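Only one protein chain is missing from this complex, and each of the others stays in its spot.
In this document, chain identifiers A and B correspond to the written order of the chains, with residue numbering beginning at 1 in each.
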């Protein structure tokens, strides 16, 4: 059995996503909420931003997947995150953790550790975040990554094996692993780090793909990343700067042709 | 006396809105705040996003109208909603309720019931939301409507009569009624459901029109809906997808020609 025969291709998963329009519950930060919802809608799924501790568990039970992002954390939101993570696992559905700048403060660090204990199926971060999460040295400062993706490769594989989850690192070339399989995704645009919350939005889209591929979070993550890489490259050709890029990027996600996602220059399996 | 002689036309109300730039206090969700403020500004009114329980009542007393949307509800926000609804009624000004996905959880359901008791002048929702609010069967799931507008027509009329308010249903063709009068509004774009928070923004714009037409919430609602239908159609002609649509839509609201709103293909009174 080779890797390709057991890992669904991005094209297959995008076709299914558009056909099934999965409901993905996104607990994300205030900066990202609007753009993340638009990213999920444009690609073809149905986002719901529901975070209140009073209802988050009940909602998680009907969602196809949950995504949790600690970008603008507070104790009340953290309580909602806990309950959502527990509820979605009880429902047997996957969830994705985005530990934004978790190394920056003790409050954030403790939250990331606690959420990691609630067993996310997928963890997505930039190189600084993944390095710090794996206990390695990171040059992280603020919310923008200060480390190259390559530096986080080993940390990602180690984290994936020790936690039994998929770990995905975004950067110039993205890196996704479940501890056994590995994929590298190329594309995107140098303008992407100049548009806020695209990483957070990718976490939400990863959740949408996980909802239709709960049995294989690795394939789901690669599919979401391939969509971003392809749409980012398309948008780059049309953009005059980060403002026009943001609009063109949503247009490109909406117009994605599934076949374009599987090209070898886009995804390298290994 | 025929319907046209007692119901102000959208064109008249848009001219007045731009001349009077009413202050509309919008308590809306985190996803919608930015786009809703931009929608209200582009059309010609003055939005204020003020929600804190500590000040919401004092602010409501100076606002021309209040809009309340339960999209990203929490107990603290609910308390602000209660106080704002009470204060705006005491000030003799109208308020608009947008019961986003109120059927999804008990917390949300209870909040919608409680707010409905505080006598909104106008209720705006998608077909699933209006059906569920009227106690009918709905196929609602998450925040996107699963029911056609036609299915909600009777529910809307029944709700309008029993509650003594205007009820407005958005969908491919919009439906507005005060229990006696009925209007159907056509236009818009199939891209609109692919852009998040446009429904929530329409609620805020409906509040802006209600501020200049407090004596006739039906006419105010039809005017707001006609603006959306017209601007959506214009934007559709220029858009390459949901990202460019969102920008073109604000441009189109800003450039709206009042006369274009009254065309029979846009609004059918009956």
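Basically, a contact is a pair of C-beta atoms (placed from the backbone, for glycine too) under 8 Å apart; a residue touches a chain by one contact, two chains touch by 3 or more.
Bear in mind that the values here come from a model prediction, so they are computed numbers and not experimental data.
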Which of A:158, A:186 or A:244 contacts the chain that the document leaves out: A:244
Residue of B:13, B:42 or B:219 touching the missing chain in the full complex: B:42
Absent chain, residues of chain A that touch it: 29-32, 34-35, 71-75, 101, 104-108, 141-144, 193-197, 239-244, 246-247
Positions on chain B where the hidden chain makes contact: 23, 30, 33-34, 37-38, 41-42, 46-55, 58-59, 62-63, 76, 246-255
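Convention: only the chains that are shown with their structure count from here on.
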Geometric centre distance via CA averages, chain B-chain A, whole Å: 33
